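Single-structure report; data block below.
Here the complex is missing a single protein chain, while all its other protein chains stay put.
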Amino acid sequence: MAEFVVGEDGIKRYLVSITVNGIKYTKVVKANSLLVNFLREDLNLTGTKRACEQGDCGACTVLLDGKPVNSCMVLTVSVDGREVTTVEGLASNDKLDILQEKFIEHSAPQCGFCAPGILMSAKALLMKNPNPTEYEVREAIAGNLCRCTGYVHYVEAILDAAAASQERKDGKNG
Amino acid sequence: MAKEFSYLNMKREYSYIGKSLKRTDILDKVTGRGKFAADLKFSNMLYGKLIRSTEAHARIIKIDTSEAEKLPGVRAIITAKDVPSIKYGLSPARYDENIFCIDKVRYYGDKIGAICAVDEETLYKALKLIKVEYEVLPAVFTPAEAAKPDAPQIFEEYPGNINTEIHLEFGDVEKAKQEAYYIRTDRLQGQRTLHGFIEPHCSIAYWEGKRVTIHSAHQSAHYLQHHIARIFDMKEGDVRVVLPYIGGGFGGKVDISGLDIAAVALSKITGQPVKMFYDLEEVWYNGRARHGMDMKYTTGVTKEGKILFVENETILDGGAYTGLGVASAYYAGALLTVLYDFDNYRFDAYRYVTNLPPCGAQRGHGQPHPRYAFESHLDHIAEDLGMDPIEIRLINARKANTVTPNGYEVKSYYLKEANEMARDASGWKDKKGKLPVGRGIGVGNGGFVTGAGYCMYRTDLPHSVAMIKIYDDGTHAIVYTNAVDIGQGSDTVLTQMAAQAMGYPYEDITICTRDTDLSTLDFGAYASRQTLMAGWAVKRAGEDVKRKILAQAAEMLKVKEDGGYRFGKLTPEELDCEEGIVFVKQEPAVNITFAEVARAYFVKHGVLIGRGYYHPGKLGGTHKGAAVGTSPAYSSATQVAEVEVDMETGLTKVVGTWDVHDSGFVVNPQLLHGQVHGAFSMGIGETIWEKVVFDEKGKVLNGNFAEYRLPTALDMPYVESLVLDTFEPNGPWGVKEVGEGATTPTLGCVANAVYDAIGVRISELPLTPEKIWRALKEKEAKEKGGK
Partner (left out) sequence: MYLPDFEYFTPDSVEEACQLLSKYGPKAMAIAGGTDIVVKMKKEVLAPEILVSIGHLPELKKIEYVPGKGVVIGAGVTHNEVQNSKILQEKYLSVCEAAHQMANNQVRNLGTIGGNISNAVPSADMPPILIALDTTVKIVGSKKERTLPLEDVFKGPNQTVLEHDELITEFVIPDGSFTGSTYLKFGLRASGALAVVGVAASVQMDGGVIKDARIVLGAVSPVPLRAKEAENLLKGKQASEELFEEAGVIASGECRPISDIRASAEYRRDMVRVFTRRALLKAVNEGHV
């Protein structure tokens, strides 16, 4: 059971320890804290977007223990002891993820509001399935609504990223 | 007769335009680093929301805020009595909206007041404690109800609830009727839709002395600045508007929203920054999207299918206020004459106010529904005459260098060629009439203005102004323009244009936009205007820089002449500059870097600045409403869609799409294709799924993305986007538009494909499975009855 303190208002605050993008944060949150707000407000990781707040649009998609979820539907207390990856965690030491590189090359995002969510869904897909078909790509991002792009460049970019990382792997092995 | 001048196939090679260069904002957008309005935080910031009506039409008896005020953390609650009583809007002839409702509410969701608190949680709790007492009035929810003689009057100033009435005639329709070989009438209905951007509106304001700064998810820094100044009786110079990244607009972030106004008012009262924001459902109540339209077209043609006249009667459901609605009503009839060449045209329109959220502009302002209706109508005429749908379009397509009966001058225009290219790319000849039942192919035409010919309010201001500043040592350039990149990529395109105009490396240019203090006037992102209008301003600013650079370089370069050297004797005309190198045209080996020249200029004259501006001049005829639809240039487009309809369930799947665009010179092909893909996606959504639905009280029933269904990646087919090589003499380097025009043919082409697949016309959008199922049942019953 998570440790808690009771505030002057009689409301419990829970001690949580959450690893976000490899960094362990120990914070005190109310039970009604949603992961999307925790990331955006408490950790200032505003790359994760808040839009529909009901799990319909995917703008707030993050990886929870490696799986894409809508952070608007996740209670922060329920993430205690778990790992979260946000769009800010994709690049390492200024080296972009292959997906980010390909999103740039294909000019995939337009307004860019849905882009972090799509990146996270695509990242989860490629971790699980490094060589997806077009249908599998479309399916993986079907929970991420985009009004600007018709998804065409996104799908091309993700397929291209998969191909490029396969090539890199083959190159290394060869 | 003079030889017809063609603007086809004139393409030339450039260093920085006509190329898919990397978006200027792309790194921000793939790393999550880019800030949208909701991502901004300011010290001591408060959080605010609007207080909304829960009745569609009612007098406000009492607003009790006492319980909410007692809640710790609530900082201010304001209603009509706390703000100016001035009326505002976007169409100056119809400023009819108060900041907060004064006497009565006119739709469920109307603005009654605003509240702010120290955090979101307190805000939501307080909002629930506010009690409003109403005297409920009868409400009207459709134009038909609004038009009844005993209908409740929503506004005193709109008797009969008619907000805008249009009666225009060009040529002689009655005479043409006598000459027509065949006349047909069709009536079709387009539904109320929503822009569907993913980012809900958000606006943050704070005051510093007499000046206010607003950070808003908005499509035009200028209009927001202008209207805030007008509403609060301030000087425009005392209102600073800064626009962060905008998460899509499509016309839904053009109006001055209640959030903007309330943020300014609340931050004044509290002395703290106030962030006002919508939850997604409130975006539906904010409205300002496509009008529901009831459209009746009567068209007469010759035996060969040449259009002799068109009569168009359109009724628009305006919702509660005007916003941009006057323009929407005119647009509904204005641009048909651009697509098709005929002399006799009558257009009658009535825009009714109803007790629903206000309608306004959505991508292709006023066009997609009329295009859907007329393109469907035209298919029926072709069918009745035994003609191929594309054939009748080829016969009637407008030609370049012509003037429409309602006074638009059309320079480059290649709709005929677009039809031919779409026909060939889609395999039309092998498919039309040859596909099995349940599979169909359809065509639709469209196009749009490339920027509106006139400002939304009366002014002599130029429409776009730009400035380019070169760094002291010449190693970097900043382009200043308040063109608004809402995702369409104007920042990138304008940077490419600046690079080309100056002959300066693209990667050494930064664009400074969307800030009325730091950058220069532009009317913003609407009417598909940025590439042409801001493009002219940037091109001219770049050329101004280049002129100064060449003059300076002429003093610095030396060329061999008869075995000797001459210094500073070159004229600027002998020089050119490309990709950062200034060189002698006759002897390119003699050159100097732009940077060196720029530095020398700086030492001698101070800062090196280029300036440019653009005004389209006087356009259009003199009839009432003649200004709407005027533009320096008109795009055209043909789309073809192939669909598969499940004949048992009525479910439509779009399996193939082709778009051919006559967009003038294309600055960035990748961005153009992206616009076409997105436009097709929106159009498919609007044809098959999307419609805003209300209950009997005027409450939105599908104010979310589960029941207002935008297409997902699994619903979208691949979109084949093709470009005609055309050149527009009124555009910088020959550019026209693509962003809005690309949505205008889609509804018609998908609807025609469905008709081709199932053999029955459904006269009302969207073409949901159930409507198709019902239509097929009725058809079956009729055929049985007929036997």
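The chains carry the letters A and B, assigned in the order they are written, with residues numbered from 1 in each.
Convention: a residue touches a chain if its C-beta (ideal position, glycine included) is under 8 Å from a C-beta of that chain, and two chains touch if they have at least 3 such contacts.
Keep in mind the model is a prediction, meaning the values are calculated, not measured.
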Given B:Leu518, B:Ala706 or B:Ala781, the one touching the chain that is not displayed: B:Ala706
Touching the absent chain when the full complex is considered, from A:Ile18, A:Leu39, A:Leu64 or A:Val87: A:Leu64
Omitted-chain contact residue, chosen from B:Ser66, B:Thr459 or B:Thr649: B:Thr649
Touching residue (missing chain; options B:Asp279, B:Asp343 or B:Glu764): B:Asp279
Touch residues of chain B, complete complex, unshown partner: 120-121, 124, 279, 648-649, 651, 689, 693, 701-702, 705-707, 709, 711-715, 768-770, 773-774
Touch residues of chain A, complete complex, unshown partner: 1-2, 11-12, 14, 30-32, 34, 53-56, 58, 61, 64, 67-70, 73-75, 77-78, 80, 121, 139-140, 142-143
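By definition in this document, only the chains that are shown with their structure count from here on.
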Centroid distance [mean C-alpha coordinates] between chain B and chain A, Å: 31
Interface residues, chain B side, partner chain A - complex: 20, 22-23, 25-36, 38-39, 41, 120-121, 195-200, 245-250, 279-280, 486-489, 670-671, 673-675, 677-682, 704-706, 710-714, 716, 718-719
Chain B-touching residues of chain A, taken from the complex the two chains share: 32, 37, 40, 44-54, 56-57, 59, 86-88, 90-91, 96, 100, 103-104, 106-107, 109-116, 119, 137-139, 141-155
